[in-house]
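Have a look at this one before I ask anything.
A single protein chain has been omitted; all remaining protein chains appear in their positions.
The block that comes next holds subunit A.
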Amino acid sequence: MDPESSRLLPALCAVLADPRLPEPDDTCLEKLLDWFRSLAAAGPSLRLLQEHPCLVELLRRSAEGPEPSRPVFAFSLRLAGVLSAQESCFHLLQAKLLPLLFGEQGAPGREAWMAPTVRSAWIQGLHSLAQHPGALGFLADLGAVDRLLTLQGDPSLFVVTAAGQLLVHVLGLALHNCGPPCGPPLDPQWPLLASSLLAQLEEALQPASTPQLLQALGVLTNAFTSCPAPWAPALWGRLRPAMTCLLEGQPLQAPHALGDLLLAVARSPEVVVDLGPWEMLALVLGRLEPSQGGQLALGVLQLPECPQALRAQAFGVLLQPLTCVLSTSTDAPGLQELPPSAVGGSASLDLLLASRSACVGLLCCALARLALLPPLPWRPSPWPQAFLLGAVVAVLRSCNGHVPISAAGGRLCAALVGCERVQRAALDLLGALAQDAGPPELVLEVCGVLLEHVDSPDSSPTVLKKAFQASLTWLPHADKKPHPCGLQVPAQLFLPELLQVLRKRLCSPSWEVRDSGLEFLTQAASLWAGQADFRQMLQASEVPPLARQLLRDPESYVRASAVIAVGQLSSGGLWAHPGDQQGSPLEGLLDMLDTDPDAFPRRAILQVLTAWLRDTHGPLAAHPEPLLARAFQAAGRDPDWEVRARGLELAREFLVQTLGRIGVPCPYVPTPLLDTPPADTQALHPACRTRLFEFVFPALFDYDRPVARAACELLLLLRAQTTTCATPPQAGDTPDPATVEAALHCWRTGEAGRPLGELVPQAVLAVLQALDLDDLRGTLADGSDHAEKSPLSLLQDMLAAAGAQGHNQVDCY
C-alpha cells in the first residue's frame, strides 16, 4: 500500500464505521473491496491488519457497535472473509470478531438480515473465508450448512445461487482436506461436515419435496464437477439408492435437473463403469416426451464414453422430429439406417404439427443439436448421412413452399413456409453435414436446394449468407466423377449456376446481399484459386468485373468487402481474363485510400496491401516502394485510428521483409529474434525511401493510444535490431541532438515541420537512440484514466463524498 493511501485509510474506516454519516456508494465499496482483495493476494493479510489496525476497528465496530448501514455491514462481512482467507489472519479474527460477524448474534441475528445484500454478503464472506482446514471447523461451529440449506429456499435468486455454490465448495473442501477415502471404496469414512451435508441432500431427494429436490439436484450436479476425483465413485455410490427411488416415482419429478445430474455423473471419469448412470439415463430419456428430451439426448451424445444402446436411444430422440418430416414425403431415403427410437409414429407427427410455433421450435432445436454432432469423433455410428440429408432437404423445400404430396405434408408446409429460423438452422446443419458426402442423387438434391435458396428472391440476407456458406462446404462434393448409374453429378453444373446467381446477387439493391455475395466470392477464390476448372468458370462468369464495379458502391461495407474480394482475386491471378487489358487494381486501391470518405474501405485496402506484401508473388512483389510510399503517406494523415494502426501493420511487414525477420510475427516460427544478425544501416534505405519513418515516428505520439503503442512496439523491435549495428555511424553522418530534439518536438505537437529533412538511416538511428522508448511503452501501457482508477483516488473520492455530505448536512441544519 502506498504511503498516501496508508495515511488516508484510518479516516476512511472511521467514516465507514460512523452510522451517522450517509451510506457510501455501492460501487465505491465494491472497488474498495477489490483493492483489499488485490492487497491480500499480494502479501500476508496479517501484516496488512497489523499495519492498519483501523481495519480491525472497522470490523469490530460493525460487529459490536450500533447497527451500521446495510451496505457497510455487508462490506464488512465480505472484507472479513477476504482477510480471513489466509489462515494466520483467520486465527487472529476467529477468536472474537468472526463469530460476532457470522454467528447467531452476528448478521443472521440482526435486523439487517432481512436485506438480500446482507444475506448475500454473509455467504460471500464465508465463501472467501473457506479456504483452509481451520475454516471447516468454524463453519461447523456456526451451523453454516443448515443455514445454507435453508437459504436454498430464499426469495432472492442471487442468495440461492450463492448458497448453492458455497455448499458445493464446502463439500469439496471437506473431501479435499480429509485426503483419499478410507475404508470400503463404496462406503468410505466420510468427513463429518460432508456426511452431514450429504445426509440432508439425500433427504431432499424424495419425490414429494419438489422445491428442495430441484435445489438438491442442482447442488449435487455442481458437486460432481468439483469434488476431488477419488471421492466421485463413493459419492455416486452413496447417492445411487436415493436416485433409484426418485426414478421410480410417478410422475417423474424434475426430469431435466435429474438428467443434468446424471450427465455430470457420467462425465466423471472416476465413476466405475459398471455402476455408471447409464441405465438411469436411459430410463429418464425413455420417460421424457420427445419434445423435452432433446437437451438430455444431446448431452448423452456429447459423452465420449457411453454404451452404444444409450447412444442409439439418445440419437433416436434427436432424430424423431426429422423422421416425422420425412414421413410426410413419399420419398424417405435412409430410413433403414435409423435407430428404432427415431421412428415416432403418428402421435409424434401430430405433436410436431400441433401448432406452428411448436413445430418451428421443435425443428429448430433438433436441427441445431444435430449440427453439433458431425465434428464429434465419437458421433453415432452408423451415421445416417442419407437420412439426414433427405430430411434437411425436405425441411428446406417445405420452407420454400414445396409441399410433399400428403395431407400432413401440406400442414407441415403451411407451418414452415417462409420460416427464416428453420431455414437458418437447416442450412447450418447442411453445412455441418458436408464433412461427409452422401449418395450422388442426394448430393444433387442438396446442390439443388442450396441453389434454390441462393437464388430465391424471398431468402433474407441472413438465409442467403448461410446458403452461400453451406454452398462453399458442398462445392468440393459436387466435384466428383460421374456416377455409374448415369446421374449427372453436378460438378459441372453447380458451380456455373452458382456463379450465375452470384452475378445477379452482386447487382442486388440490398447492400447486405451484395456484401454476402462478395464474401462468398472471396472465400471461394481463396479456397479454389489453384483449381483450373474454378478459374475457368469464374473468369467466364463476368463475376470479377462486377466485383470491380462494386469498389464504387455507395455502401461503405460493400466497398470494403469489394476491396477484400478484389485483393483475393488479384492474389489468385483471377483479376481479369488472361488476354484482358485490365491492369492491376493496385493503383485504383491507392486512389481509394486517398479519397474514400468512409473508414471501412480504407482499412480493408491496408489489409489487402499487407496480405499482398506477405505474398511474394502478389501484385506488390515487383517495385513496391513507390506504391508503399503512397500508402504510408495516406495512412499517416488518415483521420481513422484503425486505418493508421493497419498502416503500421503494413510498415512492420515491410520492415520484416527488408531487414529480415524482426520480431516474431508467428508463434510457430522457430528462429528467435536474438538469433538473427543485426541489420545493416543500408538495410534501412528501402524503408527510408518509402518514407516509412515519417509515418511511424509521428505515430508514436498519436492521440489514439493503440496507434502509439503499435508504433512504439515496432520501433522497439527495430531498435533491438539496430543497436548493435555492424557499421557504427560516422561522425557527421548523424544529425545533432538539437535537431533530433526539434524533430521530436514537432512530432509530439503534431506540427508539420521537418527539422530532420529527409529521414536517412543515420537520422533514424539517432532518433531511435534519442527516444526513451521503454519509458514511453510504460506510459502507454497505462490507461489514460489510470490516475483516476488508482486506490488513492478512490479513497480521496470516498472521503470527499463523505465530507461534502457532511457539509451539506451542516448547511441544511
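Criterion: contacts are C-beta pairs under 8 Å (C-beta built on N, C-alpha and C of every residue); 3 or more make two chains touch, one makes a residue touch a chain; residues count from 1.
We adopt the following convention: contacts and distances are computed from a predicted model.
*Asks:* Could you check which of "Integrator complex subunit 9", "AP complex subunit sigma", "Proteasome subunit beta" or "Isocitrate dehydrogenase [NAD] subunit, mitochondrial" matches the UniProt name for the chain that's left out?
*Replies:* "Integrator complex subunit 9"
*Asks:* Taking the full complex into account, find the residue in A:A140, A:V417, A:L493 or A:A683 that is in contact with the omitted chain.
*Replies:* Only one listed residue reaches the unshown chain, and that is A:V417.
*Asks:* Among A:Q302, A:S456 or A:S526, exactly one should touch the missing chain; which is it?
*Replies:* From the options A:Q302, A:S456 or A:S526, the contact with the absent chain belongs to A:S456.
*Asks:* Would you mind spotting which of A:R238, A:R311, A:R505 or A:R630 touches the chain that isn't drawn?
*Replies:* A:R505
*Asks:* Which of A:P66, A:P304, A:P554 or A:P639 sits in contact with the chain that's absent?
*Replies:* A:P554
*Asks:* Of A:L252, A:C365, A:V403 or A:A437, which residue touches the hidden chain?
*Replies:* Of all options in A:L252, A:C365, A:V403 or A:A437, contact with the hidden chain holds for A:V403.
*Asks:* Could you pull out which residues of subunit A are in touch with the chain that's been left out?
*Replies:* 401, 403-407, 409-411, 413-414, 417, 456-459, 503-505, 507-510, 513, 542, 546, 549, 552-555
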